[in-house]
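Yeah, one chain of the complex is gone here, protein chain that is, but the others are all in their spots.
Moving on to subunit A:
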Amino acid sequence: MEILEIRNLNKSYGNQKALNNISLTIPKGGIFGLLGPNGAGKTTLIRIINQIIEGDSGEVYFNGEILQPKHISQIGYLPEERGLYKKMKVWDQLVYFARLKDMPAALAKERVAFWLKKMDISSWRDKRIDDLSKGMAQKVQFISTIIHEPELLILDEPFSGFDPLNAEIIKNEIIELKNKGITVVLSTHRMESVELLCDQIAMIHRSNKILEGRLTAVKQMFRPNTYEVILSGINETLPESWNASQVNGNTIFKIPLGQESPNSTLQMLMQYGELLGFREILPTMEEIFIQQIKNHSYE
């Protein structure tokens, strides 16, 4: 079951195409990584999902229904460029945002109290935002995104502006939300967090979708078919081309398999000495990302 389905979505600003026939399926539950360089069209897509702007053509379905204003209360959105009312108190601000998302006043207050306590910032409730540090304000901002208990959470660069400690707290919150069954769309440049968090990804480049799939499948798709080998007790000189290096008395190198199967390669390697390790190298998301962008830029 998918929470969000996008079909043939197009959007142009004047002569400039921002989204070109994008189709995407975001399954319920799990964390969906929306990747792409700056200006690829991610923000436009996110704005359309949030009903801030409308697409020129194509459809968006939320839980199987055409996306419409009543769905606003089921979506939480943390924009990349974020802000709060500087002169407003933390408490008033959070209650205000919760109520704008159709939450009844009493429930909104209850949730705000709950989250302030959970994030350990209850003592700030009467502070104004301009009295808080940037990191503190970001915490309030994060709460404002999830205060109305959305089914779908869209986070645009959620870790920017956080110190490592607070970024960790936010990361754990995201995982906890996922475990509660909330779907998270994560738009970010930080590939290590994609690697760590995402179950599924889609990559947008120059207003086109260039990649979509489960993280593990994508990694499989782009594996270079190269293995890392660890040998000890070398009894034969290794070929120059392997570029072997010595680490802690062991010989380590990478070997591309080419047409050979792993088994035949293993047999071949055993002649050289004691085989301690033989492991396939999977590409990092960072590598896939850079490679994909490069490939599609020369098209």
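Everything that follows uses one rule, which is that contacts are C-beta pairs under 8 Å (C-beta built on N, C-alpha and C of every residue); 3 or more make two chains touch, one makes a residue touch a chain; residues count from 1.
Rule of thumb we're sticking to: contacts and distances are computed from a predicted model.
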Chain excluded from display, named as in UniProt, from "Cytochrome c-type biogenesis protein", "Hydrogenase 2 accessory protein HypG", "[lysine-biosynthesis-protein LysW]--L-2-aminoadipate ligase" or "ABC transporter permease": "ABC transporter permease"
Of A:62, A:97, A:272 or A:289, the residue in touch with the unshown chain: A:97
Contact residue for the chain not shown (choose from A:50, A:226 or A:284): A:50
Options A:84, A:112, A:132 or A:255, residue touching the unrepresented chain: A:84
Touching residues (missing chain, whole complex) on subunit A: 47, 50-53, 69, 72, 75, 77, 79, 81-88, 96-97, 99-102, 144-145
